[in-house]
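All protein chains but one are shown at their positions in the complex.
And now, subunit A:
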Amino acid sequence: MTEAAGTAGPAGSAGAAGVDGPGRPGPRRGRVLEGLRAYGLIAAMWIRSTMAYRTSFVLMTVANFAMTVLDFVAILLMFSQVDALGGWSLAEVAFLYGVSGVSFGLADLAVGSMERLGRRVRDGTLDTLLVRPVPVLAQMAADRFALRRLGRVTQGVLVLVYALVLLDVDWTVAKVLLMPVMLLSGAGIFCAVFVAAAAFQFVAQDASEVANAFTYGGTTMLQYPPTVFAQDLVRGATFVVPLAFVNWLPAGYVLDRPFPLALPEWVAFTPPLVAVACCALAGLAWRAGLRSYRSTGS
């Protein structure tokens, strides 16, 4: 509860300053701040609403945590039978898992609700969002904001810590700095995937499940080393949907592993650029999708 008020607070005051303050920034920046402020307010409202069914909230958070725990237990069970998978040890796979889990968990927490867009288009409730003086993207992303998704983030953090304890990483300044950069860029890349998938639902409303292949499928794939997969699949995950930049490439640098597809070492530092580019493209896709939207009118 207090966290929610915290996020709404600063964003709120910043938004107000952006609009009314002296030397006001361009309308675009004002709109971004306004969107963030609205996002915070709507998210806080949903948190209060979820707390009405406290038992269910606790169970859902535990379930969210347990789901991902069992996911990792399956990997532990695999390693109870083998010492390496695709040439990677348990600790190294746990590192991949942790980074993928935290990045995806943060993105899911922030914009995971976007996957409900198809349903809103179908039942016509998207129209209510269009008439409100708040960016639709912010409203959609904060819709049914689910704090229980912290369960997944927590589990990812725990696995990452477990991996770091087990691993004997040869730490350098670059590697230490790369850690938070990797997690945030990864979250950015997954956010872009969520938004692009939502934009696609303007076109194919019922086909919302396609998104799962890239979101949940993506995070599942990144839990395993790139050496396991066929080269074409790795190529697709690098150049088409650049999920490899979430963990395979930067983690390869931290763990001193040869890079997939014989890519040069400097690509390990490109995730922030890739994340920004992905978000920009997803934003354009969203805009195009929203423009093409025609309500049924009934």
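Going forward, a contact is a pair of C-beta atoms (placed from the backbone, for glycine too) under 8 Å apart; a residue touches a chain by one contact, two chains touch by 3 or more; residues count from 1.
Note that contacts and distances are computed from a predicted model.
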item	value
Per UniProt record, name of the chain withheld from view ["Cell wall polymerase", "Act minimal PKS ketosynthase (KS/KS alpha)", "ABC-2 family transporter protein" or "NADH-quinone oxidoreductase subunit H"]	"ABC-2 family transporter protein"
Full-complex contact with the absent chain, from A:L184, A:V210 or A:L290	A:V210
Option from A:V32, A:L85 or A:L184 whose C-beta touches the chain left out	A:L85
Subunit A residues that touch the omitted chain in the full complex	53, 55-60, 62-64, 66-67, 70-71, 73-74, 77-78, 80-86, 204-210, 212-213, 217, 220-221, 224, 227-230, 233
